[in-house]
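Of the protein chains in this complex, all but one are displayed in their positions.
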Amino acid sequence: MTFEEILKKHGADIIALRRKLHHNPELSKQEFLTTTILQEFLEQKGITVTKPLKTGLVASIKRGKGKVIAFRADIDALPVKEETSLDFASGHENVMHACGHDGHAAILAFTLLCFLEDPSWQGEVRGIFQPSEEMYGGAKPMLASGALSGVDMIFALHIWPELEEGVLASTAGTIMASNDRFSITIKGKSAHGATPHLGTDPIVSACNLVLALQTLISREIAPWEGAVLTIGNISSGTAYNIIPAETILNGTIRTLNNTTRDKLEKGLLRLCDHTAKAFGTEAVVEYVEQYPPTINHLEALKLVQNNLPADLTYREVEHPSMAAEDFAYYLQEIPGALLFLGSGTKEYAYPLHHSKFNFNEKLLTYGAKLFHRVGKAYLSQS
Amino acid sequence: MTFEEILKKHGADIIALRRKLHHNPELSKQEFLTTTILQEFLEQKGITVTKPLKTGLVASIKRGKGKVIAFRADIDALPVKEETSLDFASGHENVMHACGHDGHAAILAFTLLCFLEDPSWQGEVRGIFQPSEEMYGGAKPMLASGALSGVDMIFALHIWPELEEGVLASTAGTIMASNDRFSITIKGKSAHGATPHLGTDPIVSACNLVLALQTLISREIAPWEGAVLTIGNISSGTAYNIIPAETILNGTIRTLNNTTRDKLEKGLLRLCDHTAKAFGTEAVVEYVEQYPPTINHLEALKLVQNNLPADLTYREVEHPSMAAEDFAYYLQEIPGALLFLGSGTKEYAYPLHHSKFNFNEKLLTYGAKLFHRVGKAYLSQS
Amino acid sequence: MTFEEILKKHGADIIALRRKLHHNPELSKQEFLTTTILQEFLEQKGITVTKPLKTGLVASIKRGKGKVIAFRADIDALPVKEETSLDFASGHENVMHACGHDGHAAILAFTLLCFLEDPSWQGEVRGIFQPSEEMYGGAKPMLASGALSGVDMIFALHIWPELEEGVLASTAGTIMASNDRFSITIKGKSAHGATPHLGTDPIVSACNLVLALQTLISREIAPWEGAVLTIGNISSGTAYNIIPAETILNGTIRTLNNTTRDKLEKGLLRLCDHTAKAFGTEAVVEYVEQYPPTINHLEALKLVQNNLPADLTYREVEHPSMAAEDFAYYLQEIPGALLFLGSGTKEYAYPLHHSKFNFNEKLLTYGAKLFHRVGKAYLSQS
Partner (left out) sequence: MTFEEILKKHGADIIALRRKLHHNPELSKQEFLTTTILQEFLEQKGITVTKPLKTGLVASIKRGKGKVIAFRADIDALPVKEETSLDFASGHENVMHACGHDGHAAILAFTLLCFLEDPSWQGEVRGIFQPSEEMYGGAKPMLASGALSGVDMIFALHIWPELEEGVLASTAGTIMASNDRFSITIKGKSAHGATPHLGTDPIVSACNLVLALQTLISREIAPWEGAVLTIGNISSGTAYNIIPAETILNGTIRTLNNTTRDKLEKGLLRLCDHTAKAFGTEAVVEYVEQYPPTINHLEALKLVQNNLPADLTYREVEHPSMAAEDFAYYLQEIPGALLFLGSGTKEYAYPLHHSKFNFNEKLLTYGAKLFHRVGKAYLSQS
């Protein structure tokens, strides 16, 4: 079957699938109904799936002997109250597929159908429907479950309203940043505000630290390393006239490579330790490594560029996104690439995470055709 | 009647009064029962009172023609859960006379009885039982009610456990600091923590301000001016990875004279305005003038020093207290002095505002004898 | 003549020329002997030159009708005491061709000879021997003199020891940063150090500013904009116990595009103005726009990539250099590109500006062959 024939046969089902997923959004780690919907859809089409985790699926189509290519879709939704007027708008209060994961899952299902209906390839095509991308990081347990074992190359895409519809953008190298989280407690000694010499002021110590941390970005990393350190939250004290015992800071560090990431973590610890001590206070730091940078492999990106469907135009991203993706973990293991599938039009202009976000459903076709072509090209390499 | 005779006649009643007040502590602006207890006590003894405010009393004894001297006692209690094992401990949950105002009121009642029983003076003795010293400032409405009209000189005392029992300490000039309150809102622009250039970070701006404000004390006032500026509270943001829209700071300024107070208020406004603008943010400042510095008059203090009862030893305070007192308002109007009546012993060692604070009831005698002597001396001046 | 024949005919002269230039290094604006050496060399070879400025030359070879291509070499040396043991080491005390400009000039002369001996092209080839790249910016007066009038495309190269010999590196877009200079005077009021309240401390104000300026990089520009702000110099006061009247800061801003450059200039002025005022001081800022970012044109770079001699391998630069080049001015006017010609080997390992810097003279051949091929390709475009 040609792609056009496959589209004719399954296109309406895919749209129905996407709408059903959209109508039933579920938060990270809670994608039970989503998993069931996908499982039933795939099994009904004749594709067998396994469930290595509580939520999410791995589907596989094998044919003869050859390489193994995987595609990954994330399937969780966001704590956003949907404000579209779609027929199939969220049926769950304050949860919405505002990040396009319903589209990602439908594209992956469509891709699997393409390979199912197309006899002209050998090897294995694997579809990873991964839970918990928005929070908790479902990629790590999925990898731990063996979902990637034997896979030679992997691709994922993200619907991207900042780019026009019809554009496929990516880059060899870092496409999305790492995202680490830190929490700092500055411990001083409480006293009445009228007698500061009887206490140790954690607010003054913490404020000095906030300024000092700016220099990690302005002085300690190369200008082209492109990292960010943000304190998103500071809180201390309850009364205007009492020096509190401690001040708490929470923040994030974003980097484009693990070297910079390590350097900033070390720098943060050094600055916290010593600026706290300088003021007679103590810093207790919890540093949580979250998603690493998402670093595309050149060979995978070239495969995409060389097998682009006519519907799409390739463009180099202007710069990496400072947002993070747990697809990064897959690319630490095997070659692959993350691709941004442009969805922006006058009609579909809302950004990701917006309560009115939506996309043209022809993206489902674009995505599946792309993955089908790229996958076949890869599997046909000797 | 001699003081000894007065003591014999009324001493037990005064102790009973103090214990009744202690057992029935009431918070600022809510001293209704306290007022009734005092009113009944005084009227029973033959002293007429007026009630110029909802709570609190003014008592007056007039005899012939002469000067008018006033004594002021504060009568409110604190939101402290009493932890003494006194028979007459607080009967009100989480309210306690932990600042000795029960003693102040009893001393004032005793003082009035002394003058009542002593025929050897002419003029007027006024007793001001003032509400709301701990919060809200009852002195201002008491003054506005005319309670001080015609008064020539006024005294107040505070039981003071930091000084040994038997010491009376004070100073000509400032004995307690002013206490102003300020609230600063730094308004920035929220953005995702990964893209700080799309927002304006109020936390960084606020932290810079906190450091800059230190220089008001370290650079802008004379070293002997002895002022304090404390930020007691900072809060901003709820997520580690979102730059919040604003940061809120609350703090206090304490000074020993109004010139320094004005200078620091102006300096605060200047620093807030410009450091906020420097970072592209805006500062909205609410500056609330609370109690002025309590500044004793030399002539009033000399009267005390020259008429000290034998039970007491005068001592110059080592330095002004940085706490504040709304008795300050009276001393802005007429000559007078605030006196610290030492109460510290091995047994009575807890500080003011402590849940186990108490004092030896012989202080009631010390205080009344002092006020009686000082008052008579004043009234006998031609 | 083939390139090999040209090399045979003129190669030794070119090497001699380079050595003569190297032996006679001259600082910016003082390249009189350099100019004479080059003029005599070219005229002797039959190439006519003009001297639009006091130093430097413009050579031109015209043949029939066609496009005009230019190549630019910088010709000034550095205030460095040469420490090589070359026969032709610098004969001028404390001046050295430590930045390879002797090579650039020789390559340009060689390029002109190639076009002179090669009949197979039409149009004009112009060689711009530009003075004062290291200081003062000779590009601007050269442009003002009309040296670029009629030119359609321009190329320059820089010998680059950080890259291996045989590599040619560049990028479409920014290859070198802008470099602006600023001088800030914080005006306070002098006082004895024992009485800071009688003065206005410019040191504290300036130190706050230095920290505040860090946030221009850490908060106000996108992480991928890659800018630098450095304070290289601070000075204030002469006595340990006197608050001085002013503090002076000097620094540099480097950016990769003019939008960021404008944003940082505005941000600097805003921060200086308001942080100075916050502390009761005044900031007087002199901001001097020096070289803009050097931004290569895609079409020019493609021409190079498509016409690379076999001796050279093209490589994308890993990141722009944060150093600056006044070749930037030419690229603001017409299409063109700056290329980094790798010179690093075990033997030639010293960095630019080092007192032992040198390069293999076969780079003269590499450079001329490259320019010759690229130029011919351009001129042969219809």
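Per-chain residue numbering starts at 1, and chain names A, B and C are given in the order in which the chains are listed.
Please note the rule applied: contacts are C-beta pairs under 8 Å (C-beta built on N, C-alpha and C of every residue); 3 or more make two chains touch, one makes a residue touch a chain.
All of these numbers come straight from a predicted model, not from anything done at the bench.
**Q** For the full complex, which residue in C:Thr55, C:Ser90, C:Thr185 or C:Asn208 touches the chain that was left out?
**A** Missing-chain contact among the listed residues: C:Asn208.
**Q** Out of A:Thr275, A:Gln290 or A:Asn358, which residue would touch the omitted chain in the full complex?
**A** A:Thr275
**Q** Considering the whole complex, which of B:Gly11, B:Gly226, B:Gly280 or B:Gly375 touches the chain not shown?
**A** Final answer for the missing-chain contact: B:Gly226.
**Q** In the complete complex, the non-displayed chain touches which residues of chain A?
**A** Residues 195-197, 201, 204, 208, 211-212, 215, 218-223, 225, 270-271, 273-275, 277-280 of chain A touch the chain absent from view.
**Q** Considering the whole complex, not just the chains shown, which residues of chain C touch the missing one?
**A** Counting over the whole complex, chain C touches the hidden chain at residues 177, 179, 181-183, 192-196, 201, 203-204, 206-208, 210-211, 214, 228, 230-244, 247, 250-252, 254, 322-324.
**Q** Please identify, in ascending order, the residues of chain B that touch the omitted chain?
**A** 211, 214-219, 222-224, 226-229, 254, 318-320, 322
Just so we're on the same page, only the chains that are shown with their structure count from here on.
**Q** Computing the C-alpha centre of each chain, which chain sits at the greatest distance from chain A?
**A** B
**Q** Using CA atom means as chain centres, which chain is nearest the centre of all the protein shown?
**A** A
**Q** Starting from the mean Cα coordinates of chain A and chain B, work out the distance between those two points in Å.
**A** Inter-chain centre distance comes to 59 Å.
**Q** Taking each residue of chain A in turn, which ones touch at least two of the other chains?
**A** Those would be 211, 214, 228, 254, 322.
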